[in-house]
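So the structure is just underneath, and the comments pick up after that.
Removed: one protein chain of the complex. Kept in place: all other protein chains.
Chain naming follows the written order as A and B, and within any one chain the residues start at number 1.
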Amino acid sequence: MRIMVTGLGMVSALGNDIAENLISLKDKKTGIGAIEILKTVHKDSWVAGEIKQTNADLTDTLEIDDSLTYPRTTLLGIHAAREAFKNAGLEVTDGSRTGIVVGTTVGGMDLSETFYRKPKENPSFIATHSCGFTTEKIADYLGITGTMSTISTACSSGLNAIAYGARLIRHGYIDRAIVGGTDALSLFTLNGFKTLMILDDQLCAPFDKNRKGLNLGEGAGFLVIESEKSLNERKGEAICTLSGWGNANDAFHQTASSPEGNGPYMCMHKALEQAALIPKDIGYINVHGTGTENNDLTEGIALKRIFGEDVPPFSSTKSYTGHTLGAAGGVEAVIAVLTLQHQVCFPNLNFARAIEELGLLPLTEVQENTTLKHVMTNSFGFGGNDSSLIFSKL
Amino acid sequence: MYINQYVCISPDKVTINNESSIINEEKSDFRVFTKQIYRSYALQYPKFFKMDEHSRLGFLAASLLLGPEPELENENTAMVMMNAESTLFTDSQYKESISGIPSPALFVYTLPNIVMGEIAIKYKFKGENIFLVEPAFEAQKLYDHTSLIFDTTPTQSCIAGWVNVESTKNYLAVLYLVERIANSQKCITFDPTNIEKTFQS
Partner (left out) sequence: MAELISSLKEQIIEQLNLEDLTPEDIDEKDPLFGDGLGLDSIDALELIVLLEREYGIKVENPADGKKIFYSIETMADFIEKNRKK
């Protein structure tokens, strides 16, 4: 059974919807810059891909009327999921056959970290803290009553949510699903990554010889995926297919990949196998490419293990959006689909020199009028949780 | 599929295949009781003591479930775990540490899938792994999530279950070794009814 991709929605530091994000991507305009909304003592020390809207702005835009104050992760998630739904031309007539799978790590932390010492100011933070709160609220907002799942597997959460939704559809549990990831910036994660000493205080340079680390980001990226049968029944239109996915555990270290890139290698290999493709079928890869010393080297090694000397054109769009953590898989899957839909590849910003051990050169300019048939996107998470997806032209 | 083995760790006791193994007679808190379990089984894995409560609990349960050298195909051994709290207990501890100097090790443990990372590192399991956050345990959901993996991948064995820490006095791990082939005398069919029967809360 083919899994059809029928809708996209995205909010990131690049823009508030698909159209705005596309413009920034084509104009090589990064969304990474000064931290202005998140109230942190570190705001002059670090840069991030921050969305320049307050929670109040987002709440107003979504016309949310609830006694609970929604956390930022939830607001971003609803924002992007709503767009994907509309984009798919979907009106839910049978909510029970429509499911939702959300990947997230931050949950309601932006509110909890503010109010846990002063609960009287916002007692509802307890009710809104859980990762699952976002899933429930997106479901409520869109009238979804089918299977609901929340996945929290670090930076691969978003991709795993998409693959999981596809499995549920293929297995007949549901006919369609809204799937993706969402995560907001928080002091919790900013301090955490700072203490791991893998942040770059300047714009990150993925796959560059002199890369110093990652920039954090926030955002949400969602897709609507459907069974071909159900799409035909409602006479809808597809953008492309989700043709393969793979997940594996690197089983080496919690925050670093094995020197041979085993986990990345295995998940890409599984995705290719499932899609019944060979490596040279892949026309472009949106790599995980965080800009850390370990990731880019080991991902590059894995790429060469799969593709040999013919590594396809690739880029890390984290140079545009920052690393959006649990949202990354969703955000980058949306960008991968846009690449296929519009036949345009977006570059890897801030690249100057190749990593010596690899000699790999990512794209540094926008490439238009491409003739891509299959694109791949990778997300690798702490805990060795590595995932890869492939999208294919109809 | 079959449940070839299952383990339950709660504040009261450890049971293996529903038979009592260790009782928490002193009603000790989490760290004391889990250390007692660790020593009883002579686990010899110093990294255990660096783990947070969530990973200690899941790692212990997996170690008791599998023994020191399980005969499993590493690339085809999957993990499906769920809970309701995510890592809220550890999140609070990490948050407290931010007021001093944040602890990098503690930050890493504020992701619920890290427990699967610890198990994977020890046993070299390279198969699929997924961690879901659910409102409460439901046997049907565990069955659905796990059987999806078996139905759609070459997975031969799966460590599936629930690992949840609310506090040092309120926690529960129930892990099943689910496999395509029945290979123990005590094995039972993996289905929602048997999961319901064997899950102790």
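Going forward, contacts are C-beta pairs under 8 Å (C-beta built on N, C-alpha and C of every residue); 3 or more make two chains touch, one makes a residue touch a chain.
Remember, predicted model here, so these are calculated numbers, not experimental data.
Checked against the hidden chain, the listed residues B:Ser103, B:Thr152 or B:Asn194 yield one contact partner: B:Ser103.
For the options A:Leu196, A:Ala333, A:Ile355 or A:Ile390, the residue in contact with the chain missing from this view is A:Leu196.
Of the residues in chain B, those that touch the hidden partner chain are 35, 46, 48-50, 100-105, 108.
In the full complex, the hidden chain is touched by chain A at residues 195-197, 253-256.
Everything that follows uses one rule, which is that only the chains that are shown with their structure count from here on.
Between chain A and chain B the centroid-to-centroid distance comes to 28 Å (mean Cα coordinates, whole Å). Per the touch definition, chain B reaches chain A in the complex via residues 74-75, 79, 84, 86, 88, 91-92, 94-95, 98, 101-104, 107-108, 110-118, 120-121, 123-135, 144-145, 148, 151-152. Chain A contributes residues 105, 107, 109, 113, 116, 129-132, 149-154, 160, 164, 167-168, 170-171, 173, 187-188, 191-197, 247-255, 262-263, 266, 381-385 to its touches with chain B in the complex.
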